[in-house]
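Working notes, beginning with the structure itself.
All protein chains of the complex are present and in place, except for one that has been dropped.
Showing chain A:
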Amino acid sequence: MTAHGAPDGPGGGPTDAERQVAAVFRAEHGRAVAILTRQLGDLGVAEEAVQEAFVVALRRWPTDGVPPSPAGWILTTARHRAIDHLRRESSRADRHAQAALLHARDEPPEVGPVQDDRLRLVFTCCHPALAVPAQVALTLRLLGGLTTAEIAHAFLVPEPTMAQRIVRAKAKIRDARIPYRVPRDEDLPDRLTGVLAVVYLVFTTGHTAVAGDSLVREDLCAEAIRLGRLLVELMPDEPEALGLLALMLLVDSRRATRVGPDGLVLLADQDRSRWDTAEIAEGQALVRRCLRRGRPGPYQVQAAIQAVHADAPTAAATDWRQVVALYDQLLVLAPSPVVSLNRAVAVAEVDGPAAGLALVDDLPLTRFHVFHAVRADLLRRLGRSAEAADEYAAAIAATDNAAERAHLTRTRDTLPPPTPAAGAESVSSG
C-alpha cells in the first residue's frame, strides 16, 4: 500500500479516504476474495463478505482514518462478515466452514499461500466450462475489482445484462462445483492458453472498441496490463505470460499517437517521438527474457514483431525482413488467415505491393474490414485507383469504429482520379 496515514490533515478529509477506499478496492479485491474463497470454500459468500467490508470501510475510514494496513483490515472485516453470514445461515456444512474460518483468523496475511490463492481464482474465473464473456466478466469483477457497472460500460452491454451474466457464472461455479485450484500439470498448457486469451481479449476490446466513437478505451487496456502483470507475478516461469505482457505493453506504448484529430493514424504515420519509452523499454526487456527461455509461443512472437517496430526510429528504418521472418514463425505456431494478412503487409514492404497483393487475394476474410483496407492500400500503391476506391468502400462498410472510418474515408478521398477511359484496365500500367 502506498498511503497509511489518516486523512485528517489540511486538504484531506472524506474525499481522500473515499479515494483511498477505491484504490484499496482495486488493488486488494482479488487477493481478499481469493484468500476467503479458499478458507470458506464458497466464492459467492467470499465475494459478498469482501463487498460488505468495503462498504464498512467507506463509512468508517473518513471519520476513523485509514487503518495502518488497509488490506489486512479489509480481510479481517470481510472474515468477520463471512462468519456472521454463516451464523445466520447456520446449517451443519456452514458450521464446518465457520470453524475453518475461526481457525484461519491466526493465519498471517500476505505470505505463504497468498499467491496460490489468486492463481486459483484466475483458473476458476477462466474455467473453460464458462462461456468466454462470462470468463472475462468474472476475471474483471473478482480479480480486477471492477464494478459490474464499469464492466458493463466497457463492453457496451446494459448493466442488468452484465449483472445477470456474473450471477449466472457464479451460480454455475457453485452448483456444478467448478474446482478452486490450479490445474494439474498435464492440463496446465491448455488452461493457461484460455487464461491468457481472456486477458488479451480485455486488452483488444479496450484497444479497438468495435463500435462507438472512442478508438481506445484506455481503462480496459490498463486493466489488461495490470492483469498481465499479475499473471507474470503468479507464473514467472511461463514464457507465454511474459510474451502477452510484452505484447500489450509494446502495443499500448503507441496509444497516444494512434488517433489524431482526423481519426486513426497508421503505424507508418505516427509521431514516434511521442511513443511511451518506458513501456517500450519494459516490453523489449520482457521479449529478451522470453528469447532466453527458448520456448517460443504465439504471444512471444507477436511481442517480438512489435519490438521490431518499436526499435525503428522511423517507419522507413523498419527491419521488414525480420518482421516477415517472425510472421513465418507465427504462421507455424498459430496459423490463421489474419496472420497471413499481416504477413502479406510485411512482404509488400520487402518485395513490393504486387507480391503482397498476390498473398492477400485468396484469404477468406471478406467480412473483415482490415482485409479490405489492406487490399485498398496495396491497390492504391499499384496505381489501380478504381479498384482501390471499391476496396476502401468495402472497408468503410465493414467497420463501425468512427476513427477507422474517418481514416479510411480520408485516404479514399485523396486517391488520384481513375483514368476515365481505361478504368480498371489501366492496371498493368500502374
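Please note the rule applied: a contact is a pair of C-beta atoms (placed from the backbone, for glycine too) under 8 Å apart; a residue touches a chain by one contact, two chains touch by 3 or more; residues count from 1.
Assume contacts and distances are computed from a predicted model.
S.K.: What is the missing chain called in its UniProt entry, if the choices are "YCII-related domain-containing protein", "Branched-chain amino acid ABC transporter permease", "Sulfide dehydrogenase subunit alpha" or "Malonate decarboxylase acyl carrier protein"?
M.R.: Options "YCII-related domain-containing protein", "Branched-chain amino acid ABC transporter permease", "Sulfide dehydrogenase subunit alpha" or "Malonate decarboxylase acyl carrier protein" narrow down to "YCII-related domain-containing protein" for the missing chain.
S.K.: Taking the full complex into account, find the residue in A:179, A:236 or A:352 that is in contact with the omitted chain.
M.R.: A:179
S.K.: Can you tell me which of A:55, A:129, A:149 or A:266 touches the chain that was removed from the display?
M.R.: A:129
S.K.: Since one chain has been left out of the picture, which residues of chain A touch it in the full complex?
M.R.: Looking at chain A, the ones touching the missing chain are residues 127, 129, 175-179, 183, 187.
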